[in-house]
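Worksheet: one structure, shown below.
What you see is the complex with one protein chain gone and the rest in place.
Up next, chain A:
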């Protein structure tokens, strides 16, 4: 019998090709089919797109690295659904770019934080100084969020990118409406206003199941 492996070992190009074939099997079977599954490509019926303020809050959330310590992924385990709320499903994250599932919890999961009976005031105090309300917390304080006003210069473009590139169903009228608010009532909004609005929006698609 011919010694195939010596042929492969002596031919780097062939080895690279065969290695790629070998490692692609998992992705081909587990990932590729999901691009065409309704469960992962169709948004939940109760999902609504972010307002401009929530979108700005989400950007601040990413900038400050909140997702490094807080996941947004409730797993289908009783202990988690008991503590946080309904487990996460793919249809909730169809419009998330990038998604913020995270992989490590230093703080609690936040995917359902908007469903919890927590007041806006608490969120503000907690962001400014977490230990004021939770003495044993190891979360850093973010006092500057209350001082910085939101940088709105890219918001119109952001909304259009989400509409045109990511298929989020903003109509032109929606975008105009949001931009009117940006120029009006939200013109002087602080980053804290935006982050709190974003946090309170989390999990709203699942309100009925709570």
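Keep in mind that, in the parts below, a contact is a pair of C-beta atoms (placed from the backbone, for glycine too) under 8 Å apart; a residue touches a chain by one contact, two chains touch by 3 or more; residues count from 1.
As a convention for this text, contacts and distances are computed from a predicted model.
Peer 1: So which of "Fe-S cluster assembly ATPase SufC", "Cbb3-type cytochrome c oxidase subunit", "Sulfate/thiosulfate import ATP-binding protein CysA" or "Ion-translocating oxidoreductase complex subunit A" is the UniProt name of the chain that got left out?
Peer 2: Per the UniProt record, that chain is "Cbb3-type cytochrome c oxidase subunit".
Peer 1: With respect to the chain omitted from the figure, which of A:64, A:125, A:156 or A:177 is a touching residue?
Peer 2: Checking the options A:64, A:125, A:156 or A:177, the one contacting the hidden chain is A:125.
Peer 1: Out of A:133, A:161 or A:187, point to the residue that touches the absent chain in the complete complex.
Peer 2: The single option touching the absent chain is A:133.
Peer 1: So which of A:6, A:103 or A:165 would be touching the chain we can't see?
Peer 2: A:6
Peer 1: Which parts of chain A are in contact with the chain that was left out?
Peer 2: Touching the missing chain: residues 1, 3-6, 25, 28-29, 33, 36-37, 76-78, 81-83, 87, 116-119, 121-122, 125-126, 132-136, 210.
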